[in-house]
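So that we are looking at the same thing, I have put the structure below in structure tokens.
All protein chains but one are shown in place.
Read from first to last, the chains carry the letters A and B; within each, the first residue is number 1.
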Amino acid sequence: METLHFAFDGGTAPAPFAPTLVGVVASGNLEVLVEPSPDTGCRIDVDTSARGFGAVWEAVLRDFHERHGIAGLSIAIHDMGATPAVVSLRLDQVIAAIQGVTP
Amino acid sequence: MHSFAEMSARERLAALVDAGSFHEWLPPSERVTSPHLAQLGVPAAFDDGVAIGRATLAGRAVFVAAQEGGFMGGGVGEVHGAKLVGLLRRALRDRPDAVLVLAESGGVRLHEANAGLIAVSEVMRALLDVRAAGIATVMLIGGANGCFGGMGIVARCADTVVMSDIARHAMSGPEVIESAHGAGEFDSRDRALVWRTTGGKHRWLCGDCDVLVDDDAAAFRDAAIAALDAQRPLTLEALQQESALLQARADLDDDNADAFVLWSRLGVPDARAVPDLDADALRPLRPAAVAALARGGA
Partner (left out) sequence: MDWRTVVTRLFGACHAIAADGEFLGGMAVFEGTALAVVGTTNHAAVGVDLALRQARAVLATIAEHPGRPLLLLVDTQGQALRRRDELLGIHRAMAHLGCCLDLARRRGHPVVGLVYDQALSGGFITSGLMADVCHALPEAEIRVMRVPARVTKLPEDLLESLSRTNPVFAPGVANYVAMGGVRSLWGDDLAAGLRAALADRDTADRRAEEGARRGGRRAAADVIRRVLEA
């Protein structure tokens, strides 16, 4: 298992939201927990069953941050070998969920 | 129809209870995770594979637990088990109308070995306390992984077991049996054999499950509502009757016969047609004798 930490600057804070979870820690899948953060920017912590993919995570997560431009997020991921496409999907799903959720 | 089997535990839970009524205890944001998996190099789950809390069902107060079969096969580890025990002990204190468990589990989480084994036993004792207190206990089994091992035992300690026709409820998986005694004993690749030995249709015909439904979330919800008042107290008489029933059935298969043969002996007409029937078509074929015993003669 590998633990990775990322932080991205910039973006706009979302409307207040409650902690939100999408996904499942199953083979080829991942769970994503997003919580409000008082910090600017976006912090993402990843526990992943597959080692050595730091650069891929960096690219996928940076792409996610640029796509949504949201700040004030603390994101925690438990990954069980999901592909970049599935990772991006879950991240998009969790953003959609917090934008639809009233606290 | 929304396939119950294809839903995640949380999706099933949301579909089961009254819309928006679920309030989770020890939610993912509290990060009550396994203290053991990191040492094994395995990622944790924020809820350790089970979501618990209170909700309403048809307006009535219930406690619910939903096991996520995708995480470690739904296996019961130390924290997962303790969440279930806590839920059951809280039920004794707070007296909801029922405790509902969406059970999908391989049993003891082998990665946590001893802790899982003890936990399963604690869940069993706590469940029986709830049952003895007259609070309805309901197991809803409809996941692709089925309900096996220690959870298979625990589930049958409840008042009501609801199964879909594609679910399985048993002790050991076919691979384990084949591993121990060969494909001749149990060919794990013969899916038809596996399902007629441990699947919902078989369990229904034999009286091992109390309700048979389609693989449909709405059907599970309807069955759960009906089960809110289906308590079956474990009296001495009830257990003596259960002993006799199970022994009589074991005697019907003293020659190690296949399910088809057992069904015929139980009185099911046209046993060979069973695998092709859906739940609605199969339901009335449960032998009258089995049905009578299943509901204490009612």
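Assume a residue touches a chain if its C-beta (ideal position, glycine included) is under 8 Å from a C-beta of that chain, and two chains touch if they have at least 3 such contacts.
A quick note: this is a predicted structure, and the numbers were derived from the prediction, not measured.
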Please identify which of the visible chains the hidden chain touches across the whole complex. B
Thinking of the whole complex, not just what is shown, which of B:E68, B:E112 or B:D214 touches the missing chain? B:E112
Among listed residues B:R156, B:R265 or B:R283, the absent chain is touched only by B:R156
Of B:F4, B:F46 or B:F186, which residue touches the hidden chain? B:F186
Of B:A14, B:V85, B:A227 or B:A271, the residue touching the omitted chain is B:V85
By the contact definition given up top, give the residues of chain B that touch the hidden chain. 25-26, 32, 35-36, 39-40, 52, 78-79, 81-83, 85-87, 89-90, 93, 108, 110-122, 124-126, 128, 132, 148-150, 152-157, 169-172, 176-177, 180-181, 185-186, 197-198, 202-203, 206, 208, 234, 236, 239-240, 242-243, 246-247, 249-250, 253, 256, 259, 262
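Criterion: only the chains that are shown with their structure count from here on.
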Which bits of chain B are touching chain A when the two form their complex? 8-10, 27-29, 38, 41-47, 49, 68, 70-71
State the interface residues of chain A toward chain B in the complex, per the touch definition above. 1, 19, 21, 24-27, 29, 31, 33, 35, 47-49, 76, 78-80
